[in-house]
Structure formats: C-alpha cells, structure tokens
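The next block holds one structure in the form of structure tokens; read it before the comments.
Complex shown without one protein chain; remaining protein chains in place.
Residue numbering begins at 1 within each chain, and the chains themselves are lettered A, B and C in the order written.
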Amino acid sequence: MSFGAVEQLFYDVSTKRNSRAAFREDATAFAEKYALSELERDMVLSMNAEGLFEYGINPMLLMGFWTSVNGPQSMPDYLSRVPTLTSQLETVSE
Amino acid sequence: MSFGAVEQLFYDVSTKRNSRAAFREDATAFAEKYALSELERDMVLSMNAEGLFEYGINPMLLMGFWTSVNGPQSMPDYLSRVPTLTSQLETVSE
Amino acid sequence: MAEIVGGFIMPHDPLLFVNPKKKERDHLIGAYSEIRDKVSKSGATKAIIFGADHYILFGPRCLPQFLIPTGELHGPIDRLPGVGDSPIASDPGFAEYLVGHAHQSGFDVSVARDLGVDHAIGVPAQLALPADGSVKTVPVYMASGVAPYVRLQRAYDFGRMIGDAIAKMPVDESVVLIGSGGISHWVGTGEMGRINSEFDRKVLDCIVSGDATPLLSMTDEEIMREGGNGGMEIRHFLAVMGALPAGRGEVLAYEAWDGGVTGLGFAEILPA
Partner (left out) sequence: MAEIVGGFIMPHDPLLFVNPKKKERDHLIGAYSEIRDKVSKSGATKAIIFGADHYILFGPRCLPQFLIPTGELHGPIDRLPGVGDSPIASDPGFAEYLVGHAHQSGFDVSVARDLGVDHAIGVPAQLALPADGSVKTVPVYMASGVAPYVRLQRAYDFGRMIGDAIAKMPVDESVVLIGSGGISHWVGTGEMGRINSEFDRKVLDCIVSGDATPLLSMTDEEIMREGGNGGMEIRHFLAVMGALPAGRGEVLAYEAWDGGVTGLGFAEILPA
C-alpha cells in the first residue's frame, strides 16, 4: 500500500505554504504528483475524513491537513465526521 | 554558529529544483531566507569553496551545491579550489 | 561536576494560548511563571526539554525515535498568542556532548543541525525558563506523536542515560529537566474534547510517589484508550523520572480545563 504517499501529501499541504495553495487551487492536479492508489486519491480528493482515519492516517496529521484546507472554523465539521480512536482500537484487538 | 543554516541552504539548492533556480536567479535574495552570519553569507555568495570546506561543511554537500549551481563541467575548477581532507584532519589533531 | 537540580512536567496545549472560549486561565499561565521562578532560584545553567513532534517538524521521509538538535534554536515556529517565535538560548557544545554520550551508550539518537522547534519545546523554553537566556536549552524530540512510538521502558532508560551523561560531565553545571506534554487528550480523533481526570490523576500520582512502575506497565493500547493519542506524551515524563530515579514529586497545578481539550498538569520532581 502507498499509505506513506498520502501522509507525504498531507504533510506537504499542512506545512508548506506553496503546497497548500496548490492543493486549494487544483487538488486533482496536485494529487497527481504523489503515487496514490485509486482508493487513496478518491479519499483525498473527497476529503473523506472517516475513510482516511480508518485507513490509518495519523489523526494529528489528518486534522492538520483538513484545517489547512478548510480553515480553522471547519473543526466542528471535521469532528462530526472523524471516528473515535477507541473504535479503531477495538478493530485492532478483534 | 549557524553552520546548520548554511547546510540547509546547500541542501535545498542541491535537491530542490525551485531552490536551485531561485539561487541562480538572485543568490543574495535567496540567501536572505536563511539565518546566516555575515561571514557565512559572504562565503556562500562568493562560492568560496576553500573557506566553506575549512568551515566544516560536509564535502559531499559542498560539491553537490557547487555543481548544482555551476554545472557538472565545473568539477575541475571545484577540485582545484577545495582543500584536502587530510589538511583538515591535521588541523583537528593538532 | 554537573548535577541535576530539578525536574518539571508541564503541558504545551496551544489552546491555552489561543483561548478560543475566553475562559479564565491566569492561574494556569501562572504555573509556568511559578516554575520559571523555581528554575531561577535553583541556579540552573542548562535545561533539557523532552517533547514530541506532532508531524510538523519531521515528515514521512524521516521519523526519528529520538532526535537532538545541535545548532542554534528558535521557536515555537507555530506561533501562539503570547508565545512568539523568538531565539532560544542554546549550547551546541552541550547538545553535542549529549549526542556523543547517547551514541556511546547505545542510543541511536538522530540529530538536526538546523531546526526551529515547535510548541512542544517552544512553550516551556519561552515561559518556564528565565527570559535573560541564562539557561541554555537542549531539546530532545521523542516519537510520541507519530508511530512507531518510543517504547515506554526505552523512554525511561533514555532519561537514565541522560542522568548518567550529566553526572559524568567534567564541568560545573546545574541542569533542570522538563517533560513537556499534556496528560489525557485526544487530537484529531472523534473523542477530541474528552479529558479523563482519572487517567491524569494516575499519572500525577506516579510522579508524586516517584514510582514509575505503574506507568511502565501500561500498554500503548491502554494509554490510547484512557489517555488518548495525546496521552502518549507521558513518555516525556518517564524520561525525566528516569533521570531522577526515586525522586519524589509535587503537583503545582492540575486542571481538566474546559477552555481546551487537555488534562493540564504542572509538577516538580526533586532529586532523591
């Protein structure tokens, strides 16, 4: 899986001004620079917080990516979508 | 000393296309983004291979920076300027 | 001979500074000042601050278990209201000594030659150390925010190794150690906003008693469940405890502050 490429994209968007601007301008074109699987690309482009969290993306990074793109006022929206950590722990321990 | 800032500049120029172009276009403006001391800035802007080597910059990085800026055909010029590693070892062991 | 003159734990919660709900917080900001006074009175000349990267400084191409910056310092680069990005007094020679001792002792610490620190290091450095730069800081980044996480016992052993490094320094120095981290908190997960005071008390009790065993015997899954992914930062407290074995502690302030999302604990650990 190319999990790491998703995190690299999120890291770039969260920490680099140019990457953030480029992603906001044309997310599809920006995502093409990363070796994402089709599933990954779809989750990234649709800002699928639930799917990305369950996929195992680091939650701090996912939140940083989300708020970089949608602004800090989008936090309630993010939190209404993202699953609990506990739900993931139960998945693991089953 | 801000040694690390010099290496960060060299690393960026050696490994990032945009940084290389920006340095070639306007080295003085590019160098201002890094917290260099006056001595360091002078050595960088004058491409002072001898001084930078003696200052302790990693030789692989220094060579990479030099040839990124001046092109691979500049290697003989670089080698005619750069001191020997042995000369540095003697300095250290004295 | 160098010696450790004190240990502290304190949070670095950005919300305490942003204060979006405009809640009363002077008593919490005051806890940083109280520690600053204690550090001043201790005669400290050096500080070692253990903190986490939150996937801001280090990207997916290099995720270190332990990392010590050996150059000049400034931060926090993620500026906070009241905590600007300004220089942090550093001591590259001391940082390099610690790196060398770590390598010699079998700890494969990574280094940064040029690093602006984030709020995990910047908040304690700017608020809990004297403003005159008389205390030189060495940050130690530990993998507490991004997996694979440093193992709990390894965090404790790292602190022991740091204690040994200080004891063996041939020069007169007085060192304070700071474990920077929130207690229970969930960051970027559906629980965000939950604070588990029971977990927080358990952690603070260990610090007060000077017995790290209950912390060391937790699994990461337990910590995640009871303390959240942010609670993984107890590793930083374990490093301080490892350097001050059997040192008893005192809680200076604790609050499950409703202006933020984190159990905020401030404590002092005295050398045994």
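A few remarks follow.
What we mean here is this: a contact is a pair of C-beta atoms (placed from the backbone, for glycine too) under 8 Å apart; a residue touches a chain by one contact, two chains touch by 3 or more.
Because the structure is a prediction, the values reported are computed rather than measured.
Among the chains on display, the ones the left-out chain touches in the entire complex are A, B, C.
Across C:28, C:112, C:129 or C:178, the single residue that touches the chain missing here is C:112. Among C:12, C:154, C:185 or C:225, the one in contact with the hidden chain is C:154.
Touch with the hidden chain on the side of subunit B covers residues 4, 7-8, 11-12, 14-15, 53, 58-64, 79, 82-87, 89, 92-93.
On the side of subunit C, touch with the chain left out of the figure occurs at residues 57-58, 60-67, 71, 99-100, 103-104, 106-115, 148, 150-151, 154. Where subunit A meets the chain that is not shown, the touching residues are 1-5, 7-8, 35.
Rule of thumb we're sticking to: only the chains that are shown with their structure count from here on.
Chain centres here are Cα averages; for subunit A and subunit C they lie 28 Å apart.
Counting partner chains per residue, subunit B shows two or more touched chains at no residue at all. Touching two or more other chains at once is no residue of subunit C.
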